[in-house]
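The structure under discussion is supplied below as structure tokens; questions concerning it will follow.
Of the protein chains in this complex, one is absent; all others appear in place.
Each chain gets a letter, A and B, in the order it is written, and its residues are counted from 1.
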Amino acid sequence: MKQLLILSGKGGTGKTTIAGAFIKLSQAQAYADCDVDAPNLHLITSHTAPKHSAAYYGLPKAQINPARCIACDQCRQHCRFNAITVNPTYAADIFACEGCRLCAYICPADAVSMQPHAAGELMLYAKENETFSTAQLQMGSGTSGMLVSEVKKQLRSAAGNAPFAVIDGSPGIGCPVIASLSGVDWVLIVAEPSISGIHDMERIVDTAAKFGVQTAVCINKYDTNTQKSEEIEALCKQRRLAFTGKIPFDPKAVTAANNGSVIIDIACPSGDAVKTIYKNTMQLFLNNPIQSQTP
Amino acid sequence: MQDFMATEENSMKIAVLSGKGGTGKTLLAVNLAALAQPAVYVDCDVEEPNGHLYFRPKHIVQKPVCIKIPQVNPTLCNGCRKCVEHCAFNALAYVKDNLLIFDDICHSCGLCSLLCPQKALSEIDKEIGIIQSGRADDVCIHTGILHIGQATGIPIIQNLLLEASSADALTVIDCPPGSACIVMESIKDADFCLLVTEPTLFGAHNLSMVHDLVTLFNKPFGVIINKSIPGANPAETFCKENNLPVLGKIPYDKHLSILHSNGEIAVKHSETYRALFSSLLDAVIKEVRHETAPHS
Partner (left out) sequence: MKIAVPVDENTQNTNVCVSFGRAPYFLFFDTKTKQTYFVHNSAASSTGGAGIQAAQIIVDNGVDVLLTPRCGEQAADVLIAADIALYKTFSGSAQDNLDAFAADKFSELDDIHAGFHGHGGK
């Protein structure tokens, strides 16, 4: 299964809107939302398949038994994550604890045990010829990279025979983005013509390059700042990135999303533009042979 | 506003956050700080820090942020493998009389060096990012920058907030998007949380998540709706239905969007925007006072 990942670096550039359009245009048999912090793809895709949902467990977290605790303070002094609170008895903060088990090891009174901790929900909508894998991280949780890996693993095992998958990524360049890049053939970056959009695009381009993934770029709302749009196109040339098109600012795009539909469902300038981007991107994505990476 | 600056509230910390990216966090945070000066602006969006692009701070002092990772002394290591077996993250392996340490997997919890019976493991610094501090007019700007390819920005945020903690001016904290641990860390010290949203279905959905987060941490908060347009507004509907206080709206405005996309601070460019953000700042300060007043 070839994988196309849609990323942006900066949030709110229109990743999900474009992912939604791509899924519909390609009649994708497999797609996923890897933005487990703030998943939105389910709001605009008409997945009708039955839902299977499972709790996602991160590392077990520390729990202190107050009846056994002798208040020696060893755990608090040694915890690198400031997860031990004293109020007035010793307790482990479930949000700060990373599950390293140091406190359990160091406790002379055997008062610390490691308890399973649900850190989110993993969801799969699957029927013949349509598989949608998504998840929701529990707020305040820190295991988003692992959950992203689970979303992708779930997609692979449920729809491994699908020719390709379209994946909506998460903003940023950190753990969840790195996890979502695993096994991806092409990244499409949705850039925004602004000083921060360009700054963030460069960081995500560097990130994709570091992990050896081929990258294409498109611009959303290009006419809100044509000068910055030209800068983005110039940057693509300079860095030898495929440029696959640009989308005008279009109030109808907001209306479409608010009605739970995608921009290609209605007649609008942004819908037409995304069709061109789709054509150009898919040509690269499906026709280019996968270059094997050297370790 | 004058009397505000004269009170003890002048060291107040306001966190600006939004579940969804691109709703206008930085627009609001930058303009509020520029307006309130003297002020401190802290950019906790360490994966994509953008505030400095607007302020263009001078006299920048740069500090590395490091985490501790284990280092083995091969002459002391006797291959007992206790570290390999106990590491919760599987960051160590033992092959052919050599201990392999995987920096990128290590959470720097310190367990391995603590339990090594041979005292063969010590800890060394590994740089994961930097903090840049500088000034622009009377705004002190602290920016956290995560190095490309590093997984966690949490230690950078902790250092960043420490750096800014002694400030005795209004502090605006620009948070990362989402509602994960990294956001939690950013709002930890905040006296008030400002939730920025946009009038879309996505905006409303992500607002509900970040609302859950601030509720969980018992933080007083208010909502600002950005890119407000006439007509259907799922975010505002959500606020009404759930009794969330809407402190103000920023209308969708092409000129404002161009100014911002060019890296300009809007309040410095026009009286109209100065008045707009002033009224927002006043509304926020009023709400903060109300929310944080001692209930005697």
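By our rule, a contact is a pair of C-beta atoms (placed from the backbone, for glycine too) under 8 Å apart; a residue touches a chain by one contact, two chains touch by 3 or more.
The structure presented is a predicted model; accordingly, all values stated were derived computationally and were not measured.
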(message) In the whole complex, not just what's shown, which of A:Cys79, A:Leu181, A:Ile219 or A:Val254 touches the removed chain?
(response) A:Leu181
(request) For the chain that's not shown, point to the residue among B:Asp104, B:Asp125 or B:Asp138 touching it. (result) B:Asp104
(request) Based on the whole complex, identify which of B:Tyr94, B:Phe217 or B:Tyr252 touches the chain you can't see. (result) B:Tyr94
(message) Looking at the full complex, which residue from A:Thr13, A:Gln74 or A:Ser141 touches the chain that isn't shown here?
(response) A:Ser141
(request) List the residues of subunit B that touch the chain left out of this view. (result) 84, 87-96, 98, 100, 102, 104-105, 107, 151-152, 154, 181-182
(message) For subunit A, which positions touch the chain that isn't shown here?
(response) 57-59, 98-99, 141-146, 149, 153, 156-157, 160, 175, 178-179, 181-184, 211-213, 292-295
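We take it that only the chains that are shown with their structure count from here on.
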(message) Need the CA-centroid distance for the pair subunit A / subunit B, whole Å please.
(response) 19
(message) Help me check something: in the complex, which residues belonging to subunit A touch subunit B?
(response) 8-13, 16, 37-38, 40, 43-44, 59, 78, 80-81, 95, 98-102, 105-106, 137, 139-142, 144-145, 170-175, 178, 192-197, 199-200, 203, 206-207, 210-211, 224-225, 227-228, 251, 254-255, 257-258, 260
(message) Help me check something: in the complex, which residues belonging to subunit B touch subunit A?
(response) 19-23, 26, 47-48, 50, 53-54, 68, 86, 88-89, 107-111, 114-115, 146, 148-154, 176-184, 198-202, 205-206, 209-210, 212-213, 216-217, 229, 232, 234, 254, 257-258, 260-263
